[in-house]
Structure formats: structure tokens, C-alpha cells
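Here it is: the structure, laid out below.
One protein chain is absent from this view; the other protein chains keep their places.
Let's look at chain A:
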């Protein structure tokens, strides 16, 4: 399946889904005026990709510094999808990156991963490149 690459904008994250190698990442800030415009293509791609993964190993990185409530709901939906796939046999590792001094992002990561039962979830503190 072809990769999904969408450049970041001021209000939306960079999307880099390399399906061939099983490495998916969302990076940046997310507070779009129209959440469906940003997350629509993402979900569409995941819905096509996840049923094909079987028991492959998939890495999903979330490196977000800021998001609004709609994006938060979309992220939880995404986590749920990934967890369902993992329940079906895929080996999915989700990494949630946050800056060491950003307690809010860390807590959101903790909260959002509460319901995950099948994916491997990592909270990763990283100094931001900026």
C-alpha cells in the first residue's frame, strides 16, 4: 500500500505513514478548524491498512506538542483502532513522545493509553529538536 505523506501546516501535524515498512508517525501541532479535513484521510488510510497487517510488526509514533479537543477525540479513536488490530494479532508498538518539561502532554499520554490492552505503549521523554 502506498505511503501517506502530508506536510505539516500551522494548525495540523505532519503525517508520515510508511505502510510498506510499517512505520507510522504524526508529528507537530493539531488544532485544525475542521478536524474531519485533517483526520478524514488518516482514518481512511488506517481503515484500509490495518485489516491487511496480519501479525506484522507496526510502529506508530505520536510526537505532538499541542492539540485541541477534537484532535484528542480523534487520537483516542485511533488508539482504539490500533488496539483492536493488536487484539487481532498485529504486533503494534505505540510511542507517545513528550518534552521532559511538558507534564500536560505526558499526562494526556497516560490518560489516553488507559484503555489499551493489546498494543505495547511507550511514554518517551525527548528533548525537542527546536
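Throughout what follows, a contact is a pair of C-beta atoms (placed from the backbone, for glycine too) under 8 Å apart; a residue touches a chain by one contact, two chains touch by 3 or more; residues count from 1.
Convention: contacts and distances are computed from a predicted model.
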The hidden chain: which UniProt name fits, "Sugar phosphate isomerase/epimerase", "Pyruvate dehydrogenase E1 component subunit alpha", "ABC transmembrane type-1 domain-containing protein" or "histidine kinase"?
"histidine kinase"
Just one of A:8, A:23 or A:72 touches the chain that is missing; which is it?
A:72
Looking at A:9, A:36, A:104 or A:122, which residue reaches the missing chain?
A:104
Listed in rising order, the chain A residues that touch the chain left out are 67-69, 72-73, 76, 80, 104, 107-108, 111-112, 114-115
